[in-house]
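Excluded from the complex is one protein chain; the other protein chains are retained at their positions.
So, subunit A:
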Amino acid sequence: MPQPTMPDFSNNNNLIKRRKYLKLSYQYFVNHFISFLLIPIIATVAIQLARIGPDDIIATIKSFHYNPVQVLCSLFVLIFISTVYFMSKPRSVYLVDYSCYKPPITCRVPFSTFMEHSRLILKDNPKSVEFQMRILERSGLGEETSLPPAIHYIPPTPNMEAARGEAELVIFSAIDNLFAKTGLKPKDIDILIVNCSLFSPTPSLSAMVVNKYKLRSNIKSYNLSGMGCSAGLISIDLARDLLQVLPNSNAVVVSTEIITPNYYQGNERAMLLPNCLFRMGAAALLLSNKRREQKRAKYKLVHVVRTHKGSDDRAYRCVYEQEDPQGLVGINLSKDLMVIAAEALKSNITTMGPLVLPASEQLLFLFTLIGRKIFNPKWKPYIPDFKLAFEHFCIHAGGRAVIDELQKNLQLSAEHVEASRMTLHRFGNTSSSSLWYELSYIESKGRMKKGDRVWQIAFGSGFKCNSAVWKCNRNIKTPINGPWEDCIDRYPVHIPEVVKL
């Protein structure tokens, strides 16, 4: 009897469904391998015990002869091993809470205003004007990003006093907010780390904080400068290392980028891009290894993975601060920035993967790797599915291209990158603090639940790719007092490919 001809797509649908179920069952089996092993063993033991009967069991136990010395030695060994274990276990580092700076309305620079000012400032260079227009149209920024007061002028009037003013404004506001949220007292801060890449006055910004809040004279303060947009996670790494050495301590980390002194006033195209993207922002975090903070801490730090590609000349020169032919200082972004970022990401993932991926993904990756090496190099490299390892992703909002690239490389859905895209739209590229605005977005949307794992990825000059993995410690209820408070209901928004002016 002739088979009824099935339409092609129905066949395909079935195949896809079958593959999906196959993959799911494979994952479940491998990830719960131990359970699968234990169940038959426990079953066998239980059956055996049942067969022997309770009286026989008691008789068997009574027949053991207890030598007091042996018992004491075994107990001693046990206590010794557990003490060594607990002492050598790294201290858990908790993120108690954090606060993001929300700029006042006087700093707002709508899209059209920025374009108009650029036209007026660059009026002698129509080609540069056109270039900057094209960048802005496709940048993914919204109408509410902020620039410091000195940059509102035509032409901008950056000077040291204005830069210090901006630093005081953003850093002190963020820290005041952090104190209010956590109830932290200035005298209880043991470690202070401030990172700001492009503005590094003397005394340092961390000294500025110590002076303002009258912190203790034996405080361990650090100021990281020149380390780019990934410096926030470098500060976290440093805080974690310090908290291993100092028991029962609080660490405050302040991440920011001061825009005032870094507005490029020339007309070299490769150096105009940062002007279009960088905006005001800051974040202050409270990290602690105190046992009593565990209950109320929001997150637990699980891993920090740092990858530095600076040994490669191309990567080193990819984001380079230099003078243009007219002597004006700006940051030159090379054309192969995306390629280098992808390579740095690959390196980072290679180290991160074994730490976080479930066994099923690691096995598959291993098999594909072996297969490619031994059998057939033409096999497609297996990209592990990081969505199985994390519930939330915070990709540094460096620019639309960066987010697009990572979404493609990690095969993430639109919802996974929503926090990054919306942060870029609402706040622009706030450099090292953008990860915290994104985390705040996820919390404000009510998507963060206890046990959720978050992956923060940041790129920066050098070229560096740094990641941090956090685990949510408790359920976080909305509404939260954060920078998204008044506008979260308007998000997510659709960001057009090209914004019509």
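What we mean here is this: a residue touches a chain if its C-beta (ideal position, glycine included) is under 8 Å from a C-beta of that chain, and two chains touch if they have at least 3 such contacts; residues count from 1.
Throughout what follows, contacts and distances are computed from a predicted model.
Student: Which listed name, "GPI transamidase component PIG-S", "Proteasome subunit beta", "Protein ECERIFERUM 26-like" or "Osteopetrosis associated transmembrane protein 1", is the one UniProt assigns to the chain that has been left out?
Tutor: "Protein ECERIFERUM 26-like"
Student: So which of A:149, A:358 or A:492 would be touching the chain we can't see?
Tutor: With A:149, A:358 or A:492 as choices, the missing chain is touched by A:149.
Student: Have a look at A:70, A:83 or A:112 and name the one touching the chain we're not showing.
Tutor: Counting the whole complex, the residue in contact with the absent chain is A:112.
Student: When the complex is taken as a whole, what residues of subunit A touch the one chain not shown?
Tutor: 104-106, 108, 110-113, 115-117, 119-120, 143-144, 149, 152-154, 157, 501
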